[in-house]
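Notes for the one structure printed next.
A single protein chain has been omitted from the complex, and every remaining protein chain is retained in its original position.
All chains are identified by letter, namely A and B, in their written order; residue positions are counted from 1 within each chain.
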Amino acid sequence: MSAEESNTDNLPDQELPETPTPADTELGQTRMEVAYGAGDGDDDAQAIVARKASMGVLYEQIYRPWNGELGPRWVRNYAIFRHHVYGIFRGKGHRYYNPFVRLSILVIFLTSLTPIAMIFLSVTISGGEGSDWLNRMWGVNRYNLWGQVLGYFPRNLCMWPLLTALVVGGMISDDRKNGTSAIYFSRPVTRADYTAMKYLSSAVVLGFVIVFSYMLYYTSAIVFNGEGWAYLIDTLPIFLGGLLAGILLVITYTSIGMALSSVSQSRFFAAIGFLAIIFGTKVVALMIELIFETTVFYILSPYDSLAHLGQWLVGIPANYEHSLALSIISILLYNAASIGLLVTRVRSLEVTRE
Amino acid sequence: MSTKTTPAVLLEKCSKWYGQVIGINDVSLAIDGGVTGILGPNGAGKSTLFKLLMGRLKPSSGNVRLFGVDPWVSTSPYRRVGYVAETEKLYDWMTGHDFVSTLARLHGMTREEASDRASHVLDFVGLSDVQNKEIGKYSKGMRQRVKIAHALVHDPDLIILDEPLHGCDPIARTSIMSVIRDLGSQGKTVLVSSHILDEIERITEQIVILHNGRLLALGNLHAIRDLLDKHPHRILIRTENPRKLAESFVPEDPVYGVRFAEDGALEVLTNDLSAAHEVLPRVIVDSGLKVTSIENPDDNLEALLGYLVGDAS
Partner (left out) sequence: MMDRQGRGLAETVWTRLDRKAGAITELTIRQLRHRLSTWVVLAVGFLLLIALLALFIGGIRDGWEPIDNDGDAHDWDGDGYPAGQEFKYGSDPFDRFSFPGSGEFVEEGSFEWGSVGLYSGNHTWRSATGIFTYTWLDDSQIGGGGVLEVDSLEPCPDGELFENYWLDWGEGCRMGVDRIVVHDASFVGNGTFRVEEGYMAQWGYVADSFDVEPEPASNYIDEDDIDWTGDPNKINGFDDDGDCLRIGWPEDPPPDFVWWSWEPNHDSDRNGNGVDCDVEWIADSNGNIVAIIPDDNVDEDPSEENLAYEDAHRAFIIGTGKIAFVMILGIFLPLFLALGLVRDETENGTLHYLLSKPIHRGEFITYRILGYLVVAGGFVLIMSLLMGLVTASLGPGDSIFRLKDVIVWLGIAFATILALAAYGAIFNTLGLLSSRYGVYIALVIGVYEFVMAVLTLGGAELIPVLSVSHWTLQLIDSIVLIVWPNTIEMHIIASAFDLPSGITAFWSPPAHTLGTESPFISGLISVIVLLLITSLMILFGQSQFKRREIM
């Protein structure tokens, strides 16, 4: 071994240091304090670092029961819900959403609001051909209301599945990967509550973008065009039909996404799996329709089943030849299977890092 | 380049910082031959040092040379280096033999050569009986040993082991230590890092002490100890009557002071630890007091570091 010049000098010729007092090392923190970092009443309890106890000492552990009042169940559940939803707006103290995910949600939300801008444009340049054309293209009618939530291009081709994949993908898989479900299950939270709140918060985030933008679109059309009660009476049933279709879409997508999230340990497997299901079934059914001339395979596609039902709800002619009942059964089966899978997976979720 | 002119490991005024955090601070070091223990508490820069040596990190300033070659630029010195990383993860689905032989093939060995070498090194680290079991079923000590085996498979001249004893039970510890000692006696250069002085002491006498990224001490452990003997040592004695025992210690020559610790133990202060230990039994017997324990709290890394860096740490 050969030492280089620079560091040898700070070795031997040091001043005599003060002998460290063992005082501050001897009084250890209690384990509870270390774990929870709060000195709420445990200050007088102490445990001494074992190294010092040369003869071996058993320390009596006193766990004082907490006699406070447990908040009602909904308050606890609301806390879980809030944790997931607020995370989109504020990272601190809430669930972490990747900045990219937040950005995507914002972009998708703004894109889904474009018809409002178009209606506004048509009002401001009122009169003239351009306004007419804008109103025809983006104004409220059965087709546009349907298209706002269920149109394939661009909404169900580019936006909604991606949104679902990004938001729902990590909901449960992250907990499985990091073992963070212990945070919930070590507290008075049942697995059912945990699942339900995760489900609800994902659905609310999706609903905010998909359904809320739809409602905004309808109301802004009324406000901008100065429509009266007669208009409302005419269009409200169509609007409600579309609203129901949108809610069904949110529920179905959330169910499938949550189920995939619960079976995997990687958010990306869940996300990619979701996209694969939505896109894969759609194009395969499309291909089968073109070659074998039957639309019945569209029941395999969650999107098409929802679109079929949505067309009926809004009252526009169906694109599909098979019976509507089949599509409804398909939606029900997809939801039932997904929720069933989700429930069984969460029930058997191990509270560790898997 | 031959080993005679270039040391296996050479760092010249090498620093590495991650943003505001300093990993290694102006370290110059040359190591060649024998087993060297790299000592330091967590965060002292041991892993940073090894990662610089293995070309994982680029030095912020200064030079790193492995057999005279910059490892950040070229992978060629790795032919002569075996590295046991700190990581706990292994390919759990592979058998130990598979793992070692697959990695051996990355040295350009044929399948047969690799398989032979793998069996050989697994035997050397004492895993030959479990070599066809999946790594996922291995105990912690076996996992550490299979990591060592993969680093030895190409018969390297330099072996770098990052915390090889971490998390092992005493039996595994002993067997790993003997493996490391064997390697040293085969004339290889071995770097072992640890934050436990005792472990290193049982393997080698050659040590490097790192603290907060700085090189604190370098050389023979005992030589360093002797240097430190100028510094005060404490002997902690627990007894039923510390005041009375203190009285009998005060006149003794190697003792320059006594103190009472807060829990009532007696602290005997000395500049010459071995001389103090020589008089200790006599004084205690003479006093006729019942002593429950005698501790040498300074005979550990923290104490050593405490002396080396003063109270600043």
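Following the convention adopted for this analysis, contacts are C-beta pairs under 8 Å (C-beta built on N, C-alpha and C of every residue); 3 or more make two chains touch, one makes a residue touch a chain.
Since the model is a prediction, treat every value here as computed from it, not as a measurement.
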Inset, instruction - Return the single residue from A:V85, A:A221, A:A271 or A:L349 that touches the missing chain. - result: A:A271
Inset, instruction - Just name the one of B:S76, B:S274 or B:T292 that touches the chain not displayed here. - result: B:S76
Inset, instruction - Among B:L49, B:A151 or B:V255, choose the residue that contacts the chain missing from this document, as touch is defined above. - result: B:A151
Legend entry - Missing-partner contacts on subunit B, residue numbers: 51, 54-58, 75-79, 81-83, 85-91, 93-94, 102-103, 105-110, 147, 150-151
Legend entry - Interface residues of subunit A (partner: the chain not displayed): 98-101, 104, 153-154, 157-158, 161-162, 165-166, 264, 266, 268-269, 271-272, 275-276, 279-280, 283-284, 286-288, 290-292
